[in-house]
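Sharing a structure, written as structure tokens. Questions coming.
One protein chain omitted, others in place.
Order of writing sets the labels: A, B and C. Residues in every chain begin at 1.
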Amino acid sequence: MTHRIAILGASGYTGAELVRLIATHPSMQIVALSADRKAGMAMAEVFPFLRHLELPRLQKIDEIDFSGVDLCFCALPHATTQEVVAKLPRGLKIVDLSADFRLRDPADYEKWYGQPHAAQELQKEAVYGLTEFYRDEITAARLVAGTGCNAATGQFALRPLIAAGCIDLDDILIDLKAGVSGAGRSLKENLLHAELSGGTHAYSAGGKHRHLGEFDQEFSKIAGRPVQVQFTPHLLPMNRGILATVYVRGDAKIVHQTLEKAYESEPFLKVLPFGLLPSTRDIAGSNFCHLGVIGDRRPGLAVVVAVLDNLTKGSSGQAIQNANLMLGLPESEGLMLAPVFP
Amino acid sequence: MTHRIAILGASGYTGAELVRLIATHPSMQIVALSADRKAGMAMAEVFPFLRHLELPRLQKIDEIDFSGVDLCFCALPHATTQEVVAKLPRGLKIVDLSADFRLRDPADYEKWYGQPHAAQELQKEAVYGLTEFYRDEITAARLVAGTGCNAATGQFALRPLIAAGCIDLDDILIDLKAGVSGAGRSLKENLLHAELSGGTHAYSAGGKHRHLGEFDQEFSKIAGRPVQVQFTPHLLPMNRGILATVYVRGDAKIVHQTLEKAYESEPFLKVLPFGLLPSTRDIAGSNFCHLGVIGDRRPGLAVVVAVLDNLTKGSSGQAIQNANLMLGLPESEGLMLAPVFP
Amino acid sequence: MTHRIAILGASGYTGAELVRLIATHPSMQIVALSADRKAGMAMAEVFPFLRHLELPRLQKIDEIDFSGVDLCFCALPHATTQEVVAKLPRGLKIVDLSADFRLRDPADYEKWYGQPHAAQELQKEAVYGLTEFYRDEITAARLVAGTGCNAATGQFALRPLIAAGCIDLDDILIDLKAGVSGAGRSLKENLLHAELSGGTHAYSAGGKHRHLGEFDQEFSKIAGRPVQVQFTPHLLPMNRGILATVYVRGDAKIVHQTLEKAYESEPFLKVLPFGLLPSTRDIAGSNFCHLGVIGDRRPGLAVVVAVLDNLTKGSSGQAIQNANLMLGLPESEGLMLAPVFP
Partner (left out) sequence: MTHRIAILGASGYTGAELVRLIATHPSMQIVALSADRKAGMAMAEVFPFLRHLELPRLQKIDEIDFSGVDLCFCALPHATTQEVVAKLPRGLKIVDLSADFRLRDPADYEKWYGQPHAAQELQKEAVYGLTEFYRDEITAARLVAGTGCNAATGQFALRPLIAAGCIDLDDILIDLKAGVSGAGRSLKENLLHAELSGGTHAYSAGGKHRHLGEFDQEFSKIAGRPVQVQFTPHLLPMNRGILATVYVRGDAKIVHQTLEKAYESEPFLKVLPFGLLPSTRDIAGSNFCHLGVIGDRRPGLAVVVAVLDNLTKGSSGQAIQNANLMLGLPESEGLMLAPVFP
């Protein structure tokens, strides 16, 4: 059975990635695409790489007939999203890729995003979309909130360790290296090829990055007490991929065993043999996350490195994984595409 | 029905690309992988991006039991190939990705490759693997010779024009821009990131590039008289993709119509609206070839730009397309993966 | 003696490149920098790579006291420039880096730039700034018009050949590969790292690129009759550098000798031994232009490849070379910086 899919915000990178993945998904068919400023255009004009597909023209959101839609992916900017989602039909299944429904507590939302939440009922209803840890809730959900791409990477490295109690909760440090597509299709000088290629810098450092809201919420919930990690993201001259180098205090072998055990049945989370560390090149374009663990010359220190593709496992692939559950499909359907290397 | 596949030379880029594509091919299963110097290793050690797949270990060629193999992809270096293929079981279907069986005339082979051909019977038997133009022969063939990646790109731009007689055969110029994976996994200073990134240069210029042998053979055959093109390839700081800027004398509109008509039913060859030119970014990781045509301020000049991914449509994707025909499968099976952008 | 220099439009790439080069120029001192929208800011805020220099703050143009200025570089956008230059003190020496004064004929200007020229007197006065070919005029000039970066590259390859009459004037083709800094610091989607890196495409193809106006003007002047070249520029994922592959009909050896002879005393133009072709990597960050010549398997065809750094020899380095002449300084003063490799 083919499920009818709408994508709101199809002119951004995560929207385009959804189309790419659904193109070879055996049980999904795209019936509507929205992009307000580009309404009327063909998708091939906005993204020529999708030229081979037969796709509906871009529409404004209020032109879409949602009665023929089974599930709607919402890939709109933060803040806009809560207004749009509030107006969608109540029965429609929604997977949101923005930040608007990730935080449970309205006060947290306001703290990290600088304005009150305009749809607190929906915020309450939404399920946090980190598939591997919220499977049952997602399966039963109407509205799922996709996680931040950095937030997903850090959580894959840390959640089992916090749950197992095998690391010091007061000394967790995430030094993250992120590809540029995570910044979206935004026109900023520092995202120009001339300025970004061939170099690197830290950004939103010093405890200011918004994904800290997700880390705080999730890690504290698992630990049963407040946990605050230190987090420094860096922008790298690569288009896809996140590498999180996570520094913890704990026995490296036990850290490795804990991750291996936690993920032994996971189709997308691959723990490397102890001492091997992963590369972002090995997951680009795919829904896989590779994790590696190494110790230090000083006992009691462990480093976990996790890599994933921010556009796939970090957002659009995760979104389809969640949609699969919500639609009663096999969780990995359409998502077993191999990474592209070189 | 699942066809059992062997890949010889699996530790190179085209071998790995075959594995990537077969990973989601519904009717093929890999039963043997060879890599002489890396025999005994797991594929995930050689190419960690394939870690999620269950694959046979790498073997030496003579360790492979070909009785259980339906079709063999041969992704070995030039010259080595003819010796290996000569020893394979006579009944085995073979798609070769090397240059060894592309040229029909042993004298041509010796001229371009600098040594006599050691398996001239096989050379005679082999069918040239440019799928769209040799469908019937490939379907009936036992041994198919994959084309050069540059040679494929230039031919997609030019074959219909030469066949239609709408361009001057004595004034054809191909200025080609090639990504670095076309050079294979070879350890050369000029392929190092430090030396290749951020710049460009021409190579094998001045009528010396070996793919000229294929151009000469094919274009002369179509024209029914000798045709020699001018050809300058350039190496670019990109991993995948070829862009051929092809300069011809002829009416640009007629050139465009001729290509549009020739390719109107082709699943992988997409002719853009007149005046639009394609980008390599829009076909990366896919089996598609985009073509565009534009005129000049001076009438009678036309420029055709063709782009494809050298590892996919230019070699491993083409090889699978050919294998599909040889195995009686739908030609595009397993090959409709969308390009990866950005 | 130190000459006092003003730079108008210091917040763009060519402005910054002027500052970079003047930083180690022994006879120039920057006394004023303008950037309208960034007036009041320190240069180190706009371009942190210049942090080590003591520089005047950015001002609005009308805040600058030109009485203390010996020479003014004008690195403003096209069209704006003619208005600004018209208002500058009449006695001020000016090197303009925009397109506004490159074309001698107002009709040509209007044809290529789509609007009438607003300062035709200045247009008449301006000297075309291709130093090696206009030395005397530049030395005596008050207003020099820097050339287009692509136009400079093509001219270095072709001017001596046209002057010597050793090539067919009706069959000249320039296939050009350009780095992205040539597009300036403009916020366009296709200049984002995510969209530009890893791929290539042609732009302004089909006889539409504005630098054709310069080619037409200069080549026709040398030839003494109209000459129109074919010209296809391509955008490459590299920040600095232009490579022009120039196809001509003529004897390759004579072509090589003609270039060697023409440039034998030039400090910045280096002709490689016959058969060797240059790479953009070998001139990045410098004022040098390397040229190579090769023949073809078919006699009577020659390929000239010229490379230069669009920001240096193609604009700001050229501008300083011209300023040196105008100020009575040695032509190469401050410009002998070696390229940066890798």
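The criterion applied here is as follows: a contact is a pair of C-beta atoms (placed from the backbone, for glycine too) under 8 Å apart; a residue touches a chain by one contact, two chains touch by 3 or more.
For clarity, every value in this text was computed on a predicted model and none was experimentally measured.
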Residue in contact with the excluded chain [from B:43, B:103, B:157 or B:180]: B:180
Residue touching the undisplayed chain, where the options are A:4, A:135 or A:234: A:234
Residue of A:194, A:255 or A:311 touching the missing chain in the full complex: A:194
Given C:79, C:118, C:163 or C:337, the one touching the chain that is not displayed: C:337
Contact footprint on subunit A, counting only the chain that is left out: 173, 175, 177, 194-195, 197-203, 205-208, 212, 228, 230, 232, 234, 236-241, 243, 245, 247, 275, 277-282, 284, 294-298, 301, 303, 305, 342
Residues of subunit C (touch criterion as defined above) contacting the omitted chain: 13, 16, 19-20, 23-24, 47-53, 181, 197-198, 239-240, 267-268, 270, 272, 278-279, 281-286, 288, 290, 336-342
Missing-partner contacts on subunit B, residue numbers: 13, 180-181, 183, 185, 187-189, 191-198, 237, 239
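Going forward, only the chains that are shown with their structure count from here on.
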Rotation angle (°) superposing Cα atoms of subunit A on subunit B, nearest 5: 180
Farthest-lying chain, centroid of Cα atoms versus that of subunit C: A
Chain with minimal offset from the mean of all protein Cα atoms: B
Subunit A-subunit C separation of Cα centroids, rounded to whole Å: 45
Separation of subunit A from subunit B, taking each centre as the mean of its C-alpha atoms, in whole Å: 36
Subunit B-subunit C separation of Cα centroids, rounded to whole Å: 39
Per-residue overlap in subunit A, given as positions that touch at least 2 other chains: 13, 181, 197-198, 239
